[in-house]
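Let's look at subunit A:
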Amino acid sequence: MSSQGKILLKGNEVMSEAAIQAGCRFFAGYPITPQNEVPEYMSKRMPQVGGTFIQAESEIAAINMIFGASAAGARCMTSSSSPGISLKQEGISYIAAAQLPCVIANMQRGGPGLGNIRASQADYFQAVKGGGHGDYRLIVFAPSTLPELYKLTMNAFDYADYYRNPVMILGDGILGQMAEPVEILPYEPIVELPEKDFVLDGCKGRKPRVLKTLFLRPSMALVRHNDLLQASYKKITAELKLHEETETDDAELVIAAYGITARIAKGAVKIARQNGMKVGLIRPITLWPFPDEPFKRAARTADRFLVVEMSGGQFIEDVKLASECKKPVEFLGSGGGWYPTPDNIFEKIQTIYETEALVD
Partner candidate 1 sequence: MEFKRPTALLDACTHYCGGCGHGIVHRLVAEVIDELGIRQRTIGTAPVGCAVLLYDYFNCDIIECAHGRPPAVATGMKRVLPDRIIFTYQGDGDLAAIGTSETIHAANRGENITTIFINNAIYGMTGGQMAPTTMIGQRTTTTQDGRDITSEGPPIKVCELLSSLDGVAYLQRVAVSTAKDVIKAKKAIKKAFVNQIEGRGYSLVEVLSMCPTDWKLTPKQAVDFVNNEMKKVFPLGVYKDKK
Partner candidate 2 sequence: MANIEIDKERCKGCCLCVSECPRGNIRMSELLNSSGHTCAEIIELSECNACALCCQICPDLAIRIHASDETPPGPLIRIQETGVSKQPSGDRKQETPIGGQE
């Protein structure tokens, strides 16, 4: 499909169309609010492009269908929202262990438990630190606008194939439900894609292949496999840290925020600048690997950080680690469906300025 100019789509549809454009030909998922537009869109689009859509009986089945489809060589994707992503964790661990490429989207909602259906960023730890068992990592993308969601979804398939690692799109209910004009750009690979020499498609003309995650013998086999995984994570960490900075050069106060919260924080930066306050923003685009360099730099030049996130404080831990706790880190956030407005964030900035005397 060539470029159609800008069309108005919901975030969930934007992500789905990007997947289709990127050659995703297998989708399995289970309905859960606020991501239902994804399976609905896929159920319509997949047959049009000769792909497969399956409404699975559970999130567990869906992620295991992805395991099979990826092993069979297809570009494949599943999506869900927080409670459903919890159910997928077993399968995600197996997929990561087997080094199979796939894309998993989490349009986060309020938790813990059944929570509610409002937007949230409370699955940060689960996405970034590994929600399933074992020593594995997901590449995690945190888009903050729908054009970026479109682009990063396409890129996610490329990076998944390139690194043979599952990639998670960590969105939220706002990003999934909001509508915005998006240009449906044609897909172009962002990296040179390797040959899929792991695919199980019958052993014609080659030796049989085995895809497994059990390593019993010899006794050090699992250690060696883990070393292999860690080497891959090291390579990803060295190559794939993405972030965006806004007005950080002379900033006294640097806001750290990701995803939709960063978009809101940009508005607060603008208001602060209009009021003569030197405020900037660092927005990680990859949450893993975490872009620590900009935080290290800002820790030298700025006086203070302000973390804004839609949770009780998860992302803030990585900001403290990346800035090596060299400067105080303030916090504005809450879980369960709270979201900030630019004015909320600006009020917090004013409070910091009043109480902490940032300007010397």
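Picked so that all candidates are chains of the complex that A comes from, given by their letters.
Rule of thumb we're sticking to: contacts are C-beta pairs under 8 Å (C-beta built on N, C-alpha and C of every residue); 3 or more make two chains touch, one makes a residue touch a chain; residues count from 1.
Predicted, not measured: the structure shown is a model, and the values here were computed from it.
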| item | value |
| --- | --- |
| Chain touching subunit A (counting every copy) in this complex, out of 1 or 2 | 1 |
| Complex contact set, residues of subunit A against candidate 1 | 25-26, 28, 52, 54, 56-58, 60-62, 64-74, 76, 90-91, 94, 200-205, 208-214, 216 |
